[in-house]
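Dropping the structure in here first, questions after.
Every protein chain except one is present and positioned as in the full complex.
And now, subunit A:
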Amino acid sequence: MSTRIDVRKTYKLFIGGAFPRSESGYSYVVNDHKGAFVANAALASRKDARDAVGAARKAQSGWAGRTAYNRAQILYRVAEVMEDRRWQFVQAVQQSEGLSGSKAERVVDEAVDRWVWYAGWADKLAQVVGNANPVAGPFFNLSTPEPTGVVAVLAPERSSLLGLVSVLAPVIVSGNTAVLVSSYSRPLPAVNLAEVLATSDVPGGVVNILTGKAATVAPWLAAHMDVNAIDLTGVAGDAALATDLEVAAADNLKRVRRAPAAEPDWSAEPGLEPMTAFLETKTVWHPMGV
């Protein structure tokens, strides 16, 4: 039998439910933790970011308009498909993060579990963070959480799967759509996740994944007038860049989830904050007895 020729992969972006190449035509080499070649990934440019925001905006009202129960079902389906592709994620995590087989499996388990956990929140958020407010008059006064809109997410640089899930799932569970910039050095779990999302009933445009440098793409997202919020987790530790992005984001009063000083411990219980950071509270007054 002859020696089999390697199938060398050049991964693409995930925008609007499709897998386009970068508009720039550039790709970059992704190495494993030991420095050996693994694959090529598309190098996203500012125009890819622009297209991704356009796709996310187009998908936003439809996604937010689905019932919370339906969003929960779809997100649970994502977890199912992740579980089906378990071996692929384990391999990607091993290659990216240099973990041993059993540790990588544990990370994948945690990531799938976290996705399921967030899926469950879809139809429970309103009970927990919404309220029937007592008011001094014959009115029902109800506060309900509404999605902020299009959210740019800078995924953590080091935790390529668990960290990725921990910043992406809370954004979309409440009806936001996301433009996610993956880890530059460890993009493969994000690429795999894109393939999962494309085959698990998530409408095109709800999640858009750009592989590339946060330092080149993020300023365009932070300054983009049609992006409603930005999560700066991915630039943890780079205080100068984080400040620049916050300043750029101030122009249209984006909601900013600030960059922590160092990447957090992703295995810790996330709490509600990752979800509530991208919610707006709508309060309606309704006369009683009508």
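Definition applied: a contact is a pair of C-beta atoms (placed from the backbone, for glycine too) under 8 Å apart; a residue touches a chain by one contact, two chains touch by 3 or more; residues count from 1.
Operating definition for what follows: contacts and distances are computed from a predicted model.
Missing chain, UniProt protein name, picked from "Na+/H+ antiporter subunit D", "Deoxyribose-phosphate aldolase", "Spermidine/putrescine transport system permease protein PotB" or "GTP-binding protein": "Deoxyribose-phosphate aldolase". Which of A:21, A:50 or A:213 touches the hidden chain is settled by the complete complex: it is A:50. The chain not shown here is touched by just one of A:15, A:112 or A:223, and that residue is A:223.
If you put the missing chain back, the residues of subunit A touching it would be 50, 53, 57, 220, 223-227, 248, 251-252.
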